[in-house]
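Take a look at this one; I'll ask things after.
All protein chains but one are shown in place.
After this line comes subunit A, so read on.
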Amino acid sequence: MGDRLTQLQDAVDQLATQFIASINYINHHHSLETLGPRDQIVVIPKQEADQQEVDPHPEDVFRAAQVELAQDLITKEQQIELLISILPGLDNSEQDQERNIRELEEELKVAEAQRQEAIKEREETLAKLDTVIRSIRRP
């Protein structure tokens, strides 16, 4: 899980992979056609089918797979668009950012000084409390 830009980049790469996978599937599992009246489709035994360049899937399975692949492509594209629209700081310009950073830097300095001051005050109170407690315990 990276930042938004990396997520977007990964999504685009996945889309490319899906393109290739879709073409690959269609290329390997389409049905066979005869080109002339004398052609014959050779029926290949099941166990050898894996080694063949084209391994026709039944018509309905092929259709369903095509639909699924197409839907996946659309989903991925929509995911990409969503990622684009939530990119951080689309409405900030570089000048805005720099001003923002400078302001934050100043505020941080102030806050840090306040923190140090508070720590000092705490130490003082601690010392005060310590002396009070010691003086009470003695009598």
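Things to note:
The rule we apply is simple: a contact is a pair of C-beta atoms (placed from the backbone, for glycine too) under 8 Å apart; a residue touches a chain by one contact, two chains touch by 3 or more; residues count from 1.
The definition used in the following text is that contacts and distances are computed from a predicted model.
The unshown chain of the complex is recorded in UniProt as "Mediator of RNA polymerase II transcription subunit 7", chosen from "Cis-aconitate decarboxylase", "Electron transfer flavoprotein subunit beta", "Metaxin-2" or "Mediator of RNA polymerase II transcription subunit 7".
Checked against the full complex, the candidates A:Ile41, A:Val54 or A:Leu108 give a single residue touching the omitted chain, namely A:Leu108. By the touch definition given at the top, subunit A reaches the unshown chain through residues 3-5, 8-9, 12, 15-16, 19, 22-23, 26, 73-74, 77, 80-81, 84-85, 87-98, 100-101, 104-105, 107-108, 111-112, 114-115, 118-119, 121-122, 125-126, 128-129, 132-133, 136.
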